[in-house]
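I am attaching a structure below and will ask some questions about it afterwards.
Apart from one protein chain that is not included, each protein chain of the complex appears where it belongs.
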Amino acid sequence: MQFTRRGFLQALTATAGAAVLLKGRPSKVGQAAEDVERWATPEEIFVPSICQQCPGGCGLLVRTLDGEVAGISGNPLHPINRGTLCPKAFGGLQLLNDPDRLKGPMARAGERGSFRPIGWDEALKIVTARLSDLRTKELSHTVAVLGGQYRGYRDTLWTRFSEAYGTPNYIRVRCLAPEKPALAHHFMQGVTAPVGYDLAKAQLILSFGVSLLEAWLGPVHNAQAFARLRRSSERPRGWFIQVDPRRSPTAIKADRWIPIVPGTDGILALGIANAIIREGLYDREFVEEHTFGFEDWVDGSGKRHLGFKELVLRDYGLLAVSAATGVAVRSILEIARSLASIKPAVVIGERGPAYGADDLHTRMAIHSLNALVGNIGVPGGLLIQGELPLAPLPVAKKDEIAKRGLAQPRIDGAGEEQYLLTADTPQLLPERILKKNPYPVNALFLFATNPLANHPAKEAFAEAMKQIPFIVSFSPFLDESTAMADLILPDHTYLERWQDDQVTHLAGFTCFSLAQPAASPLHQTRNTADTMLGVAKALGGSVAESLPWEKYEELLREGVKGLFQAGRGYVTTLHAEESLRKVLERQGYWVPEFKDYDGFWKALLQRGAWWDPTGIPVSRKALLKTASGKFEFYSTALKEVVDKAVKREGKTGPFFSALGAGKEEDLLFLPAVPIAPAEETKSFPLRLNTYRLLSRPTGGGRNQPWLLEQPAVHVEASWEGWVEIHPATAAAAGIKEHDSVWVESAKGKIKLPAKLYSGTLPDIVHIPLFGGEGPNPNDLIGNETDIFRGFGLLNTTRVRIRRA
Amino acid sequence: MALWGMVIDLDRCTGCQACVMACKAENNVPAVGAKEAKRGRIISWMQVLTETDEEHHGEKTRFIPRPCLQCDDPPCTKVCPVYATYRNPDGIVAQIYARCIGCRFCMAACPYNAKYFNWHTYQTEKPGQNPDVSVRPKGVVEKCTFCHHRLQKARERALAEKRDFDPNDYVTACAQACPAQAIVFGDLSDPTSAVSKLAASPRAFKLLEELGTKPKVIYLSEGEGRG
Amino acid sequence: MVEIDDLHERTLLAPIAHTGRGFYWAVAGLSLLILWGVLAYLVQFSEGLGVTGLHQPVSWGFYVTNFVFFIGISHAGTLISAILRLSKAEWRRPITRMAEVITVMVLFIGAGQILIDLGRPDRLMNVIRYGRYQSPLLWDATSISAYMTASLTYLYLPMIPDIAILRDRLGKRKLLYSVLALGWTGTEHQQRVLNRAIAIMAVLVIPIAISVHSVVSFVFSMTLQPMWHSTIFGPYFVVGAIFSGIAALIVAMILFRKAYGLQDYLKPIHFRYLGQLLLIMALLWFYFTFAEYLTGYYGAEPEEMKVFWAKFTGPFWPFFWGMVLCNFIIPISCLVSLSRHTIGKVLAASLSVVVGMWLERFIIVVPTLSFPRLPFPQGIYSPTWVEWGETAGSFGIFALFYLLFTKFFPIISIWEIREGREGVKEVEERLISYLPGEIEEKT
Partner (left out) sequence: METSDRLIRALQWVWVGFAFFLVGGIIIWIVHLIRTSWSLDDTLSASIGISLVAIPIFLVFMGVVFYVFWGVAVHGRER
């Protein structure tokens, strides 16, 4: 049959036309229609989603063409990032289309590391069989679940599952718990909700080692606040001081960079307090009426107690502080005077990794500056994070086995002996599993964490995992820990799954982000929440009853109903509408936007987030919830905890001796940081400081080429980690730029390219936590544990360097 | 005719490189790989340059995000032997990838190093790319185009909705993504636009202004102290 | 082999008549080089310019250096032979053709370097279809094509009488020679036409040659880069070109003198004169270099000084001081006194000048690109085997074609030598006419 060109085209359009009507867009009708489909403009939908590359919780707008993701931009309505993004967000495109992603569930075939693909039903059968077998043998407590850096309903789901199943061992392996208040704030202000910092209105920001613009809880939000601090129509240019051993990009953008010996931030804070008090610059009114323990005082039993003022004036003279911290006296005075004179100010002393050995007292010392200059209860100072009015879920049903399992002690020893104050101590896991103390672990679930890469004691962890008979990993990639697993049930990436994010700890407003899958899953992966709901149903009994939902979507829908009935807050809308609603709310009218819950749910999916901008508790009453209703320099709450522990274990008990045996009694409860004598540095002269890069996503981001190629701006590096060395130290060791260098600590050694960077003290070298395959600074870090937060100490290791 | 320009406030910019990654995602700019990057062949239309002033004792460092400055008197279009780069009616220095013979004269002529060369075939059709921007073959020069395809799409949308073109519909990927809102994009010829107001600020300066290339990206210098 | 009676014809046609073993060895060696070059280009053509050492700030390297270098050498020929012919310097007779051949051969290779340097050589037609004269590259194209046609004509015209001799005397390739000889029978009218044409071409070639190399320098000086954007580049490149041209010519002359036993045609006196010309050019070249760097140093613009110190003490110091050594110190020390073993000294001087001038072009092109005005991340340019391959290949092709030329046509112009011998009396009168006062008739 001889086709003329015109004839061919007509036939083509006819079939294509039919196809279009058939399914709303040209379906694949034989080879000829292939071209037609390519010519036809694809259907473009923008789907709101949430970025999971860091705990910042920014809202995304994912551009999909015929269901395929073609671009990522910021969600303009989302209150946290208002349409802007950080560099990592765009790595999401490459995360989704990463060729190394696991295509489907796999089971171990033969020894560890070799796998065979299996179907989902068979995989679920294996898990359910193993779990129910352990339950029947009353060994439910020997199941451990390691959770990484996530929050929201996924955390709720895992908590419920562990309670219903009967294991106390749901352990969060992360150095930053954003939904819990920092210990220092809890003990000094008695708050239960996390404390936020009103960066947007602050005139002075003094940050102790918190790289605001690079890491810590949402660099996008901080960048916006920083931008308004610098240039905004309402007020003059703000002042920003960064105390950091490294001249990080945050320190570069600060007005003053104060180089400091790592771990001595607390001592510097007390030195500043000394200067403020001696020059009488402190907020007299606030200190006298709203604080306790400033002056010396006598307790009920007539015993004299040291006051904060006396402590600071006695022990923390400027010369001693300057010697310990390496900060010139002139700088300390300048900081003190500007902190006291520029109002409103905010002092930030809260970050992921610990400051040093005595982390609690360091943070108490830094936080006490806020009280000294009266930042508490004023706009531009501290705020309390509001509560999200989510609908309370029915209590998880616990049968006999569950109750008995939950009664068992935790394997990571959190909440006992010297770790009384920690919620999770992942640092101790390896040795306790190896010693089978208190009991052997029979099953291990790894969700969104890769301990064999980012856990300081990763070698011990590898040994420990060898002894665990059944390991399940939910990682979408075959990373180090997943390679040791017995069963892999790969999770979707965040662009392919139902997702929620309850952002706390930022500018005080509460924000609940919700996201539907932006694209249909590319491989046979499954949302871990759905997997666990399936396992729960298969286990039956009380576990199935306490996790009744068919799909994760239903759990979200049930929880979000609370927001609809809360009677406050809005689904984010355009700026104009929002300000109108705020005006109305100030006069006390809160107009519900939606009649029924369905409309509310659809709008929430359409716009991406719900938030309540008004009524952010700033008042002193909301911020000071201690027994005395005052800011306690001398923390009575801490004293209670210590007294209880002493009553139980006596003064020689592990908790008391770890907290500060041999110290003066009162110093335990005051923000007193001991000035350690300069230790001998013969074999390892340099100190190692690790830091997080803005361009490295959580989970290592091993295969996101854009981010790997241009990881940093302050040094010239690409595709691999590096070690920053001061030019003088490098010259002494005969090292030139880009030379590869051995960095050696007592524990191990790694080889990295050297970058000469003058933004550091000469005796400190800095290695970024780069993630991915390359050499890992965790091989160097000694396994000292921070007894207050259960995570490893990342900046106390001593190293030496030599040319490779 | 609209004179598209950009103001970058160096006081606000935090050197986070969101603009760099947004540009790469929007324009399918390839990651050249470890070996090629080590050889110094990273293609990055918007690149954050770090200027350190070593002599000063507390040496000052400054982050300069540098797109193509879309000069009004571009030294690169003068030297191109085949009319493969030219200043189009929108005032944007465009690049014709199909005509470029890869002589790299424009790269040598540009004082801002805003032109990048495809030394190998770095980018092929891959999932997750932006279909509005063509992928560049090996052997041609490529550069920032102020996301010119977004201007065309905005114009088509205005035509489709039968209204005249509103300049605010057209914003570059980097300006949209910048968390510190340090990059402001708009029409310099319209005095009421944010860009024109900012360009008139006393802090405004142009990069290598003495060369007379009349760049359309205006930088605002960092402030000192308070106020 | 036909018996050739005349002494000159026999020695000068000897290279064409029979080929010795040396010739084959030379061809084999050179074709090895060319093979390396061709292989390198094929690899580069398929994989892209990434196989070279070039990278982001340093987008030009070996190929552009070779382009300027070979175009520089092309000035040896027509310029020198034209000037010597116009100034009626009798000692030019055995040198002119050798010089003109260098020009023609090296022009093709020089222009070829630009093609090798292109990222998309398959789109060369774009230059023809969409060319624009605002680009200095197009000025290059025009002036080089003009210079190519001029030097081809200027080479071909004086060869016509020699081709006629070959047509009559030599048995081989009769058809080729008779076509090329254009029916030359040595009649008086033909001689007058030829002399007038050569005179016109001699006059015309000099300005074109000057224009070629100043336009090549405009490729750099028209940009705004530090140490490129300067007014001295035009004359500086022309001086450098003549300088390297003479050196290349001397090297070629010495090689052919030894290979074909032309000792009594290329006498030490020729080399002494050329040596002195080389000395003058060395001094002139040093003067221009000194002037350029002094103005740069004294003006002390930050960007200029970055490049300046990169050359003097920075990563490029070996090339810079190597250049000064090869272009100034060695030639001066060799050429100052040329009375004893002239050939050895002149050869040493010109070899070092050829190397020095290649370094000079490298020092102009690469450091400026390596240190841009803005703090762009800099890498150090290190050429790969591909670039060395193509450089070696270019030298190989040039030498091979030169050798093949000597197999087809006499390297020294036979009729000019004969004209020189017959015209001795006439030259004498001309010399006397230079003297002041009346010429008393000598009986």
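All chains are identified by letter, namely A, B and C, in their written order; residue positions are counted from 1 within each chain.
Definition applied: a residue touches a chain if its C-beta (ideal position, glycine included) is under 8 Å from a C-beta of that chain, and two chains touch if they have at least 3 such contacts.
No experiment lies behind these values; they were computed from the predicted model shown.
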item: Option touching the unshown chain, where C:S46, C:T185 or C:S433 are the choices; value: C:T185
item: Hidden-chain contact residue, picked from the options C:L49, C:V64, C:L194 or C:I411; value: C:L194
item: Residue among C:I83, C:L115, C:L204 or C:I280 that touches the chain left out of view; value: C:L204
item: Touch with the omitted chain, as defined above, among C:L84, C:L157, C:L274 or C:C326; value: C:L157
item: Chain C residues that touch the omitted chain in the full complex; value: 128-134, 138-139, 142-143, 145-146, 149-150, 153, 157, 160, 175, 178-180, 182-185, 187-190, 192-194, 196-197, 200-201, 204, 208
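Throughout what follows, only the chains that are shown with their structure count from here on.
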item: Averaged-CA centre spacing for the pair chain B and chain A, given as whole angstrom; value: 34
item: Distance between the centres, which are taken as Cα means, of chain C and chain A, whole angstrom; value: 69
item: Residues within chain A bordering two or more other chains; value: none
item: Two or more partner chains touched - positions in chain C; value: 377
item: Sites on chain B touched by chain A in the complex; value: 9, 11-12, 14-18, 20-22, 24-26, 31-34, 37-38, 42, 44, 48, 50, 54, 58-59, 61, 63, 126-131, 173, 176-182, 223, 225-227
item: Residues of chain B that touch chain C when the two form their complex; value: 36, 39-42, 47, 49-52, 64, 66, 75, 78-84, 99-105, 107-109, 111-113, 116-121, 138-141, 207-208, 211, 213
item: Residue ranges of chain C touching chain B (in the complex, touch as defined); value: 47-50, 53-57, 59-60, 114, 117-121, 123-124, 126-127, 130-132, 134-138, 141, 219, 222-225, 369, 372-379
